[in-house]
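What follows is an incomplete set of chains from the complex, kept in their original frame.
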Amino acid sequence: MQQRNATAAVIGAGDYIGSAIAKKFAAEGYTVFAGRRTADKLQTLKSEIEAAGGKCETRGLDARKEDEITTFLNEADKAAPLEVCIFNVGANVNFPVLETTERVFRKVWEMAAYGGFLTGREAARLMLAHGNGSLLFTGATASVRGGIGYAAFASAKFALRGMAQSFARELGPKNIHVAHLVIDAGVDTAFVRNRIKARGGDAALAGLAEDQLMDPKSIADAYWYLHTQSRDAWTHELDVRPFMEKW
Amino acid sequence: MQQRNATAAVIGAGDYIGSAIAKKFAAEGYTVFAGRRTADKLQTLKSEIEAAGGKCETRGLDARKEDEITTFLNEADKAAPLEVCIFNVGANVNFPVLETTERVFRKVWEMAAYGGFLTGREAARLMLAHGNGSLLFTGATASVRGGIGYAAFASAKFALRGMAQSFARELGPKNIHVAHLVIDAGVDTAFVRNRIKARGGDAALAGLAEDQLMDPKSIADAYWYLHTQSRDAWTHELDVRPFMEKW
């Protein structure tokens, strides 16, 4: 691997999609700055990236705090010019309307939309100074469809999507590629496997077809693709789902 | 006019759309509860409704305060069963990405989306107890398109729209009609007329064609239509724009 003089920041570097993205960009020679709520949980990711010869810095980070986001991205940019920034904070909850507390509604928005705004704006500030960069936002089915029980989550994901469009239209002509991914199915995570088991038992788990769940690595490839598109043919929105998925 | 034993609540009873809606429902016999930030500004509305033989209660109200919304709607429901609730709080601002402060981003969301959630949930609670009702949310072009400069506003309007969809899918089968209006053009307000004048001078104002701007009364008719639809053919989303509008 040849190390580049460039940084990729991942806000919301969780165990699955976020980690896979971090590894992908590290494997491509980027210095990765990985942030999530609990810094301790990033040790495995850092070790794996370094074992593979890559570079990774980790930070505990609350994406809802302007100063933390600003500090994190400034540090990333000092390590090497910030060239790509991925916002991947999730906040998937499901409550009936009457049981959605104002606290839940606010918190989900703060994590999934407000944090995305802070991240996007501060990354844009740094990228505009360099004259280029990619800003990639993780969306979900709930970004384009407000389903039952998702008043809080869909509202926050819609919010992130609308914001991403405004960013794209303003920043595209300034050479910042802003894209929004619609992850329209279950990713292969412990959470999803447990849910499948809870609903259908061991048989349901055993009966999963090959490639029925999304491998986080496959999703990471989509982020890499978007980042490496030629600027005369940029994509703003990309949906991904497994071949078997009903949609 | 025959007075009904039913209340229509308008959150965001501004001088134009909000007032027109209030007058329409009052003219149809509803007791209107009109709320906006400054109670004083509701005096004219109240006087006009009463002069026409209608009933109107007014309240100063911060739609971002859970307890104020709850109190307002409970009082409305005590006056007579809450049958229709319109959320019409606006927060149209335009800033470049880098000049959008976290305060603006948060405040616009709190007004346009969070307030809509509080309103919708509390109105739903009351309506579910009665077994029926209409929940109508005011959207805008920015509800479906994130344009340049609208990172905050589009994000908030998208958020309201996603939430309205979740509400509709859950509450529809419980006999609550949830609808979202996309007001896709300039309404005939002092603000819009001043903007036209600022851009094109007196000639631009004088050159406005008949019906080129939307009369708030015409918009109010759309809210009334949605409220009075038969429940076997409910509309969830309705766009309105003047015949001359480019879109």
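All chains are identified by letter, namely A and B, in their written order; residue positions are counted from 1 within each chain.
The criterion applied here is as follows: a contact is a pair of C-beta atoms (placed from the backbone, for glycine too) under 8 Å apart; a residue touches a chain by one contact, two chains touch by 3 or more.
Everything numeric here is computed off the predicted structure, so don't read it as measured data.
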Chains shown: 2; total copies of the one sequence in the complete assembly of this file come to 4
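The rule is simple: only the chains that are shown with their structure count from here on.
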If CA atoms of chain A are superposed on chain B, the rotation in degrees (nearest 5) amounts to 180
When centres are defined as mean Cα positions, the distance from chain A to chain B in whole Å is 34
Per the touch rule above, chain B residues touching chain A in the complex are 66, 96-98, 100, 102, 105-106, 109, 113-114, 117-118, 120-121, 124-125, 128, 142-143, 145-152, 154-171
